[in-house]
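Just one protein chain is left out here, and the rest sit where they should.
Per-chain numbering from 1; labels A and B assigned in written order.
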Amino acid sequence: MFVTPFRYARARSFAEACELLRSEPAPAIPIAGGQSLLPMVNLGLVEPATVVDLGGVREARQIVAEDGYLRIGALARHADLERDELVRTRQPLLADAVRWIGSPRVRARGTVGGSIAHADPVAEIPLAMTVLGASYELRDGAQARTVGASDFHLGPFTTARAPEELVAEIRVPVLGPGWGWGFTEVSPRLGDFAIVAAAALVRVVDGRIVEARAGLSGVAGRPIRIGAVEVRVEGARAEDLEDRVGEPEGLEPIDDEVASAEYRRQLARVLLVRALRRAVERAGGSGR
Amino acid sequence: MNDEVRTSKLDELRVVHRPLARHDQAEKIAGTTRYAGDLVLPHMLHARLVRAQVPSGRILRRDVSAARELPGVVDVLLGEDIPNNEIRVDVPGQTIEVQPLRASMQVLATDRVRFHGEPIALVVADSEDVLARACSLVEVEIEELPVVSDPAAALAEGAPLVHETGNLLAEWTIDRGDVDAALAEAAVVVEGEYRTQFVDHAYLEPEAGVGWIDDDGVLTLRVATQVVEHYRDVARILGLPEAKVRVIAPYVGGGFGGKEDMTVEPYIALAVWRTRRPVRMQWTRNESLLARPKRHRMTMRYRTAAAADGSLLAQDVEILADAGAYAYLSALVLLYATVHACGPYRVPNVKIRSRAAYTNNPPASAFRGFGGMQVVLGYESQMDALARRLGMDPGEVRKRNALVRGDRLPVGQELITEVQLPQTIDAVRERAGPKPQPSGPRRVVGRAIASNFQSYGRLVWLNDSAAAWVGFQADGSLTVRCGVPDIGGGQAFSLGQIAAEVLGVELERVTVHFGDSALTPLAGTTTATRQLLMSGNAVYEAATALRANLLAAVAAATGDPVESLTLEPGAVSGPTRRVPIEEVLAICRRGNVPVEALGTFFGPKGRPVTRELAGERIFPDFTFGTHLADVEVDLDTGQVRVLRYIAAHDVGRAINPKSVEGQISGGVVQGLGQALLEELVVRDGVNLTPGLFRYLMPTAADVPDIEAVVLESGEGVGPFGARGIGEPPIGPPIAVIPLAVADAIGVQITALPVTPERVLAAIASRRG
Partner (left out) sequence: MSEPMTMDITLTVNGRRVAATTGAHLSLLRWLREVAGVTDPKYGCGEGVCGACTVLIDGELASACLVLAAQVDGASITTAAGLCEPDGSLGALQRSFHEHHAAQCGFCTPGLLVCAHALLRDARGRLSRQEIREALHGNLCRCTGYQPIVDAIEDAQSRGVQG
């Protein structure tokens, strides 16, 4: 509401955006969908001198499939992932995950790159990317580097990105044959940020898990994979999951006004089992 | 029957008692209604408050020089700049009785801050855009003082003082019979301690308004408020004669008690008065959540004694309310809690001790239900506990003890209207049918009922009154003028309905001018579910007087006896002929008969109360009801889903049945928010939930349909036998939800909100 005036510059390419971030009065801050940046600006928590709009980087909203990967432009919106035929068929975990984000208004404007760069510790997209083993292409002018999701997300709102670097593209492995997926979460109300969320991918042969990837958000400062559980569930059938998941390792949940650490631990157990069970079911095992 | 009770035959009613669509709704739906923040005035300035960032401290230094120098800043005010830097929180509205309140606070704090968000300086600028920076340039140095954040700690020996006068703000007691003897002899005694949380009104429209100096030097405010009579408080602050301040209340974007105390009024007034220019002030949601008074959090201890057949023998109740940093209306809220503490039940022996304490939390004040709400959790949990102990049906226990007409409340007040509490219990149960099955494994369902009663109309010793003017225009249309603010409940529209009914005018030909302290007769606050009772009766009286004038004039002109005449749309009909309204008006004019009338309605009277509460009459009357909820609990996550919700109230007479249903579903959902989701979290005086991201009110997806069952006993002290329904529906949800969860999981949750986390902890406690 009470916003101190700032400058606005619209970039037509990532290179131009990097240029503007350097040349414009500081702090110059990129804006994509604005669904995380503008609440902070409206509350006076962030006071940009310049806002550099990435919305003019047209090609960065594309989603294409290429040898076993989906290449998703950073400016693709949550609603694009939700609706896109390629995403729904090649990597349905992602399409499923974004449905949990906010309201239709948030999904209509919020972007994949923005969610990744913002790095809210309970955001759905970084969790999905971590479990999927996605990698991000970061660009600074002509230079580019690729960082894996689990190396990129360092902590709450903290990433491996340098201030002038931009998230340009996300590479997501497509779902292989025999694999199933599950994504679930508990939030106070529909559309709220999750208290805890769980994502799982499993390959099932003859009703038993032969390979698994499982991750959680809300139990650490960033989304994490639970390696020990991934190992423990190998060979499991749907009905064994509760026992095999047991106490997930490596959780460092916090106590805050949203939930206690103890409750987050409980949800971690329950949701991991649910996500895995759903994944087994989708992979053709006998889940419930 | 008491002659105060107004009844009427249904078949005679033409406009009242119909679910008519409101014209104000059409404008709201078209998007053309101008709310307080929508008005833009030429050359207007913008104002914003600098607020305390700490909950408790001594102000050492304030320096506004840097802020003043910022281009665009027109003025910066401190407390010293105000003629009378004191907001005296008298009981607002049409009353002069204020005894139990000693509520006063500074408009702008000069030496001491007592809560996070307290106003310290007022910045006025020619654009909203400079206000963020300007406010940050106001330097305020505060020496932090110890924070008292718990009311029990505040009352303990040696606690830091929030106010020099001591931390005990108010205390009430009720004593009746011999509680100790009854407890000793009773077949069963159940005990419980219950806690409610701080809750925010969270209406969609944050506090806002504009002000300007009008002709004849009248300082005029057009603000979102429930009380236009605050013009008097503004006048006192500015040292102006009361007639030089005018408050206009446009359609308000929700009130619920949160716009009963002043919010933006004194600040806009100050800025206008200093700059002599129009000023707008809009609070952000953050300010609204930080600094506007909340619903009191309360701790309630109950000991309930009963005979083996379930008859109540005694209630021993202790209530402790967290009043926050300033008194506001806390003493009265606590009084309501005290009078309502035993519920709608007959109890021969009663001992109630209630106290409200100052803390460094956000101040608490009026909120729909006004203290009569929190205690529902206490008394209804006790009734279920009793039923369990005695192996009785919860409905039976309630019916056995239900008050009936002629009974006296513990405080001594006699009930003068019919009580249909048992009928509401039967109504919700009949409608509900059998309990549903769980939707899957590891899920359980539960069902409960909860009854309540809630006063409507203000405390009788306030000597409440309301006035309204009704008059015909030359074209035969009707105009109503009444100072009532319309906060969304259709207050203005119902007045039009009443006038139309009495005067036989088509509703489309009635215009209601409302909410203007200068031009409409003062009608008092839109609070305490009083407007239908007070303004409704004022309009009723004005219209009835006007009707008598008209009929007498026609009778004289036509020779027909008055009793043979009827007013119908567009005419007066009699045995000899039908006189069109234009002619009726002409007859009146020629015969010196006024075609307008002022009606003043005086509320029921009573004597002022003392700390030891006892009185023949404390409130005008009460509304009774029962709710039923089915819930499903997920045993793994603790999540609670409300499957079904039924709410039955005896509303006396539904003036507008659609408005009644709307009040019920709206009130229930607000109550469900408090039951399941909402909590203004304050830790060590710091508000951790100052935004709608964290302050969780229910969405459409969180609640089921609310099935309203409207009973009409035909008895109430409002016009046409109506009872108030604005507040009563908000109480039962906070009890029925934890009780239904208890039915599902076998453990009662005694603290609100019933979060998944609390549910899991309760389940674990059962295992352990």
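Everything below uses one rule, namely that contacts are C-beta pairs under 8 Å (C-beta built on N, C-alpha and C of every residue); 3 or more make two chains touch, one makes a residue touch a chain.
Bear in mind the structure is a predicted one, so any value in this text is a computation, not a measurement.
Visitor: Which one, B:Leu692, B:Val710 or B:Ala761, makes contact with the chain that was left out?
Guide: Among B:Leu692, B:Val710 or B:Ala761, only B:Leu692 touches the chain that is not shown.
Visitor: Which one touches the absent chain: B:Val252, B:Val419 or B:Leu567?
Guide: Hidden-chain contact among the options goes to B:Val252.
Visitor: Check the options B:Met298, B:Val669, B:Val682 or B:Ala722 and report the residue that touches the missing chain.
Guide: Answer from the full complex: B:Val669 touches the omitted chain.
Visitor: Considering the entire assembly, which residues of subunit B contact the chain that has been omitted?
Guide: Spelled out for subunit B, the touching residues are 19, 21-22, 24-35, 37-38, 40, 129, 201-206, 251-256, 282, 284-285, 487-490, 658-659, 661-662, 664-670, 691-693, 697, 699-703, 705-706.
Visitor: Write the list of subunit A residues that the hidden chain touches.
Guide: Against the left-out chain, subunit A lists 1, 3-8, 10, 25, 31, 34-35, 38-39, 42-43, 49-51, 53, 55, 102-106, 108-109, 189-191.
What we mean here is this: only the chains that are shown with their structure count from here on.
Visitor: Approximately how many whole Å separate the CA-defined centres of subunit A and subunit B?
Guide: The mean C-alpha positions of subunit A and subunit B differ by 44 Å.
Visitor: Within the complex, which stretch of subunit A touches subunit B?
Guide: Counting only subunit A, the residues touching subunit B are 1-5, 39, 43-44, 47, 186, 188-193, 257-260, 263, 266-267, 270.
Visitor: Hey, which residues of subunit B end up touching subunit A in the complex?
Guide: 48, 128-133, 135, 282, 284, 286, 636-639, 677, 681, 683, 688-689, 691, 693-694, 696, 698-699, 701-702, 756-757, 760
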